[in-house]
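Left out: one protein chain. Kept in place: all the others.
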Amino acid sequence: MNELTVFLIMVISTLIGGIYLGLLGRGIDRKIAAKFQSRIGPPIRQGFWDLKKLMLKQTIVPENSITWVFKGAPLVALVTSAMLLVYIMVPYLLYLTGYESPMFAHMGDFILVIYLLMIPAIALVAGGFSAGSPLSTIGSQREMVVLMATELPLAVTVIAFAVKMSVLAPSMPSFSIFTAASNPVWNGMGPAGILGVILLASAFLFIIPAETGKIPFDQAEAETEIAEGLLAEYSGKYLAFFQLAEALKSLGVVALVVVLFFPQGVSTIMGGQMIAGGINITVPCEIMFFLLKVSVVYSVSISFIRVSMARLKISQVSKFFIYSVSAVSITGFILIMIDPRIMAM
Amino acid sequence: MLSTVSRIMQQFFGRRSTNVFPVKYAPESVIDALAGGDIHPPISMPEGYRGKLSYDFDKCIGCGMCLKVCPAKALEDYPIMDTEKNRPSKRIVFYRGKCTYCEECVKVCPVGAIKLNPDFMMANYEKYGDDQIEGIEKRREFEVKEGQ
Amino acid sequence: MKKDSFKYFKRSLWAFHINSGSCNACDIEILAALTPRYDAERFGIKLVGTPRHADVLVITGTMTEKIKDKVIRVFNQVPDPKLVMVVGSCGISKGVFQESYAMAGPVDAHIPVDVYVPGCPPRPEAIIYGVARAWEKLEMLEKGNAAS
Partner (left out) sequence: MSNKETYKLQIGPTHPAFKEPVRFEFEVDGEHVLHADIDMGYTHRGIEHVSKERNFIQIIYLLERICGICSTSHPMAYCLAVENAAEIEVPARAKYIRTIVGELERLHSHLLWAGVAAHEVGFDTLFYTTWDIREKVMDCLEVISGNRVNYAMLTIGGVRRDIIGEVAEAVNKTVEYYSDLYSQLEDIMLNDMSLRLRTENVGILTYDEALKLCAVGPTARASGLAKDVRADYAVNAYPDIPWLKAITPNDVGKKPVGDIYDRIVVRVLEIKQSVDIIRFCMENMPGGEIVAEPKAVKVINQLKKVKAHGIGRYEGPRGEVSHYDILDNNECPVGVKVKAPTYSNIISWVPMFRGAEIADIPIIMSSIDPCIACSDRASFVEGEGKKTVSFGELRKLSMEKMNKIRRGL
């Protein structure tokens, strides 16, 4: 097989799997949240049904909106979210399947990932502003604040990783997801470094809900405050696009965390290939294990946090990120830096 | 903070509090879509629940006391000829969509012709459909007779 | 197109609640229908914050003069296809508030209503049952459409 075919297969399976799992993830999230709240909750397939229904409903474009922005924003959000997922997943799949490819070694650049994380949010903001209702405008302003507040810890984490990677694998591109996946951060470090990584990971516990707009950071859509804010004027198809984009993005962000912090596959843990009945089942096992990790991170950082906290005020959000979360990640960064084994290199 | 988390955990691992009751009443085609999918019996209603009103046409003596106390004007009288005593009398129809289920008419009725039943499943597509008015069949019957 | 999306209403129904001058009792029972004991979410029913996202308008109360226009405006904001469900006797017929000068009349005098849920207030189960009746109606519509 030539490289392009492999690449295309990976992209397409990521997209299809992503949409499926993203919607399933929404269902599972709601089910788990319901369980925490002592209820039954909607069926796991609920996400698909909601989406299908929205696709069939009338789509209203408000009169005083800027039509092209209003219509374009959901599409942009959807496309960039899909790209984000592909961009994170393909290098990781390359790593998992052990497919050697000099052509894609540079794929999965962190900086681009950060941009791709931002674009769906910016599309949301644009859509909110264009809707021309005061509530949507407030939602947009809030989304901007959340977006900017999470930038610093995110950037710190990425730089920490880059530095670490340049030490661990000097021969590989240091800003790449492939490198991060093949060289788990936990390796080659003393206690200080390990503690640093733990701090970085715990900062992500709060960056995930902020990036995906979940309580306690759902200010932009706060139902009781600004009546779904950003999305207040969206209906039908466009709302469905936003929902799908959000599902994909949640999956993408969680996958990113898994790739960055817990990239080890089963085979590395079990120490070798897995053979069952003479067939090499390493790849399916790896993928199952990856999904397991994703669901654990998903349910802790999205489902559990959102059921156990109240929504913060927007002023508290910026304070929380700029002081607490940034402090935690910067401490983590410094700890990694002063780790004797890193210093020694 | 800790107490909240412990309560949430308690809820996560404890018995859920949902009573899956109304599944039985959903149409066939949606039952399979509903969580659990089982068919559950209706919940038991406490004695004296003030639900659907029922009216005994034959018991009623047409005294009109119920008309006097009803706060919602949920009932209407119509004249009939009392064949037993051979004098004009009246009977009542009750509109379910107007009733406030206050039980005042039940308390005031001298012969116990009205009752409030524990049944509360009354939703319908028609506001004053025949099944939403107590005593309407009798009234129809009577009106037909009248017409003859 | 209309028929198709009706089909999905049975799986996913987003409701927007309007209080058009009710006494709050019906409103709290609607909220109660979402809470763990009744958990309407297990049918895919969700209360949304804006009429733009809604499939069904749940209206309580009698339509006071002052809110009439707002209710009609919200009704128009809901994208098609849509259902309207009136909860409580006072929305059906003005109930206990008959004869008041401030009433613009029962809800169905101003917007078309699909399902009526009598009771003052109806129990949360009765409200969910009302939704089940709405599904039944959709089913009938579907069959009717399929036949024609």
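Note that the chains take the letters A, B and C in the order they are written out, and that residue 1 is the start of every chain.
To be clear about the criterion, a residue touches a chain if its C-beta (ideal position, glycine included) is under 8 Å from a C-beta of that chain, and two chains touch if they have at least 3 such contacts.
Here the structure is a predicted model, which means the values were calculated and not measured.
Within the entire complex, contacts from the absent chain reach the displayed chains A, B, C. Here one chain is not drawn; of A:162, A:215, A:231 or A:328, the residue touching it is A:215.
Only one of B:50, B:96 or B:138 touches the chain withheld from this view, namely B:50. Listed here are the chain C residues that touch the chain not shown: 17-29, 31-32, 35-37, 47-51, 61-62, 64-67, 70-71, 74, 90, 95-103, 120-121, 123. Mapped onto chain A, the interface with the missing chain covers residues 33, 36-39, 134-135, 138, 141, 144-145, 215-216, 218-219, 222-227, 307-316. In the full complex, chain B makes contact with the omitted chain through residues 1, 3-4, 7-8, 11, 17, 46-50, 65, 68-72, 100-104, 107-108, 116.
One rule holds for everything that comes next: only the chains that are shown with their structure count from here on.
Just to note, of B-C and A-B, the chains joined by more C-beta pairs in contact are B-C.
For the pair chain A and chain C, the distance between C-alpha centroids works out to 37 Å. Chain B and chain C, compared by their mean Cα positions, are separated by 20 Å. Chain centres here are Cα averages; for chain A and chain B they lie 53 Å apart. In chain C, the residues that reach two or more other chains under the touch definition are 11, 36, 39, 42-44. The multi-chain contact residues of chain A, meaning those touching 2 or more other chains, are 37-43.
The part of chain A that touches chain C in the complex is made up of residues 30, 34, 37-43, 46, 49-50, 52-53, 56-60, 223-224, 227-228, 231-236, 239. Chain A makes touch with chain B in their complex at residues 35-43, 307-308. Interface residues of chain C facing chain B in the complex, by the touch rule stated above, are 10-11, 36-39, 42-44, 89, 92-96, 98, 106, 108, 113-120, 122-123, 125-130, 132-133, 135-137, 139.
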